[in-house]
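All protein chains of the complex are present and in place, except for one that has been dropped.
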Amino acid sequence: MLDAPVTGKRQVARGMFVIGMRAPEIASAVRAGQFVNLGWSGGPLLRRPFSVYRAEGEHIEVVLKAVGGGTGQMLALEVGDRLSCLGPLGRGFEFGGGAREAVLVSGGLGVAPMLLAARDARAAGMKVTWVHGARTAAELCAEKDGDAVIWATDDGSQGTPGTAVAAAPDADVVIACGPNRMLAAAAERWPEAQVAVETYMGCGTGVCLGCAVPLKRGGYDRACKEGPVYRAADVDWGALPSHLPYAVVA
Amino acid sequence: MLDAPVTGKRQVARGMFVIGMRAPEIASAVRAGQFVNLGWSGGPLLRRPFSVYRAEGEHIEVVLKAVGGGTGQMLALEVGDRLSCLGPLGRGFEFGGGAREAVLVSGGLGVAPMLLAARDARAAGMKVTWVHGARTAAELCAEKDGDAVIWATDDGSQGTPGTAVAAAPDADVVIACGPNRMLAAAAERWPEAQVAVETYMGCGTGVCLGCAVPLKRGGYDRACKEGPVYRAADVDWGALPSHLPYAVVA
Amino acid sequence: MTADMSVAIGSMKLRGPVLAASGTFGYGTEVPLLERRALGAMVSKGIFLRPREGTAPPRIAETPSGMLNAIGLQGPGADALVRDYAPQWAEWDFPVLVNINGESASEYAEVTSRLDGVPGVAGFEINISCPNVEQGGMFFGNDPRAAAAVTEAVRKRTKLPVWVKLTPMVSDIGVIARAVESAGADALCAINTFVGMSIDLNAYRPRLSFRTGGLSGPAIRPLAVHLAHQAARSVRIPVIGIGGIARAEDALEFLVAGCTAVQVGTATFINPKAIAEVHDGIASFLEARAFKSLADLPRYLPRD
Partner (left out) sequence: MTADMSVAIGSMKLRGPVLAASGTFGYGTEVPLLERRALGAMVSKGIFLRPREGTAPPRIAETPSGMLNAIGLQGPGADALVRDYAPQWAEWDFPVLVNINGESASEYAEVTSRLDGVPGVAGFEINISCPNVEQGGMFFGNDPRAAAAVTEAVRKRTKLPVWVKLTPMVSDIGVIARAVESAGADALCAINTFVGMSIDLNAYRPRLSFRTGGLSGPAIRPLAVHLAHQAARSVRIPVIGIGGIARAEDALEFLVAGCTAVQVGTATFINPKAIAEVHDGIASFLEARAFKSLADLPRYLPRD
């Protein structure tokens, strides 16, 4: 648990912001797909989980939109304000096995773990194709990292018309993040894809069992410990709520 | 109910601060001894009552110390932050009846209504003697207003050693404010004194009956409607809690 | 398009579903007219037959997202109410119900008789759920027979609407709800405050002089929604939801959970315009979803 001062904020799409904070231990340890659980004084009772978007030197960043009370407050934080930062939490993406090519598929805020995924995929010697979708051009995240970049918008205002999943090529390693409904579609196409899911979280540390992810083989895993990254075919997508009030849309 | 932006803050004694806010309707209407009930976003559930310390033009001021969570937050407010301000509330001091001299007796934060009391007493043609006590010199409020001024400190570090009540002269009109225990002492000496009491308040507007002040004649009055100013002899001091956790000491 | 916000509680037609809860709106006279414009109805502060002093201070204490109160039903008694307040109520454009109390079923009946037919008194809310009196109150509310007996006693004395306000301090609210429905209640109000305690660590004793108090405010909302929902599932008469409502969304939770109307209490202390804002917010919600009337709001109410 770190007391992390906010060090900056910038806008990367309509309503989408990156918040930076000083969190040395986390910055040096975090892997793509892992998250931090953030609290702040005057904030809601429970912490709020966010993927680590970027890690450099002693700093980490998260990317978010104001989708509710907590994220609204976070966007009102100023440089110097303090976040209580728990992490890095969860199991991230795996880039082993000598694969040559990785496709990163994200919808909307699903871009959150992708900068680190690109970093880790490259470090594992892969070529990275970056596929990012949103409803419309203004909602596409302006920051990107890939040897090839593919944009997709629902309204066709930029890149391929349609979803990021539809726009993406196949590859040895597919990484996907976005609304659970988009991930279900990814699972249809790439059963072996590694997907990062969203659930409500009570603790983020594995003790409350609140973050249950329904599994195809029956029973539940904890998104905060065994996840948030899953093999797409392992998740029982029909039983995973896709209607979280804060669910971001592609 | 007004949305009042904070316009300034200054220190007037050790730990004691004055906060100013823009509240035109209240500034023009308020009388000495009346109070405002303040709320702010991210604050506690209930509003917090404060005497109006000063009113000038479109602005009012309150004086406070951080005695708990709410007052602690208030002192962290910055210029431009907004207070929700309900008032003026309650019944203030009366300066009618052609009296010639008023003695204002305050202990610690009991100084809060006295600047306005001095103003209103003068407007009613009276000579004002200002008596202000505190535990020690550093806790005496630096701001004062009186034709004569008497200081008192428990430790004798400034002015008369002992309490403000003991240090005060007699007069036609005695106004007192401070911890309820001090007011009980004032009531012994000046049954006709006008005293401003402190109670917990739920609403400040007379609907909850939370602010009960026990009366000598039996039953209870509402501090927020019939009070907070009482004829000293009317209050059943033995039954009025003197141990409010936030009670300020002289 | 403006959604139709009117609701019917038995024979009583209200212009809106947002009511002022007993004990949090005084006698309505303390509050400026403006704040009353959206009121569906008002329930006045709880009254006994005779005047009551109430409990010694401190009477309230703040807790996380809530407050404890032990007012002890301070009030002027039925005669003063008839003399001082009812005539004013008779002039208003919304009905006023009186929250009635007693130490025995016959005292409830007496209060009813004294107020029945008085212009300005539009109905009764039987308080069998006040946690802050030594006798009566909550103790009628957690025994189905006693609750029914009080309801019957009042029912016999008046043809005006009779609502019964339930306590949450029961193991099965459905049992009490059915008992008072059978005894002739026109509606149920769910719920009154929960009993709570807060300790003063300087004095090593409870903060409140009455030791315990009733917990109200947002803290209790999820509990109140559940209990109002359980009550609504158990009976055919309308249920009026109460507990921690401060915004339109809070009220809508109760309405979706099966309530016909709601009462706003503690929120009024913090925001004197709370009732109007809740009312307007519900209307906007309906309009944004193109519901023509509150009756079109989908409800979640599987029957037991």
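As written, the chains take the letters A, B and C, and residue 1 is the first residue of each chain.
Assume a contact is a pair of C-beta atoms (placed from the backbone, for glycine too) under 8 Å apart; a residue touches a chain by one contact, two chains touch by 3 or more.
Predicted, not measured: the structure shown is a model, and the values here were computed from it.
Partner chains of the missing chain, restricted to those shown and counted over the full complex, are A, C. Within the set C:20, C:56, C:153 or C:257, the residue that contacts the chain not displayed is C:257.
Residue C:198 is the one among C:44, C:112, C:127 or C:198 that touches the chain missing from this view.
Interface note for the absent chain: among C:81, C:170, C:240 or C:294, the touching residue is C:170.
Between the chain not shown and the residues A:24, A:44 or A:72, the one that touches is A:44. Touching residues on subunit C toward the chain that is not drawn are 61, 63-66, 68, 142, 169-171, 194-199, 201, 204-206, 212-213, 215, 217-223, 225-226, 229, 244, 249, 252-253, 256-257, 285, 297-300. Residue positions on subunit A in contact with the hidden chain: 1, 39, 44-47, 84, 86, 199-214, 218-220, 225, 239-241, 243-245, in rising order.
Just so it is clear, only the chains that are shown with their structure count from here on.
Chains B-C form the pair with the most C-beta pairs in contact. When each chain is reduced to the average of its Cα atoms, A sits farthest from subunit B. Subunit B and subunit C, compared by their mean Cα positions, are separated by 35 Å.
Averaged C-alpha coordinates give centres for subunit A and subunit C that are 46 Å from one another. Rounded to whole angstrom units, the spacing between the C-alpha centres of subunit A and subunit B is 54. For subunit C, the set of residues touching two or more other chains is empty. Residue positions of subunit A with contacts to 2 or more other chains are absent.
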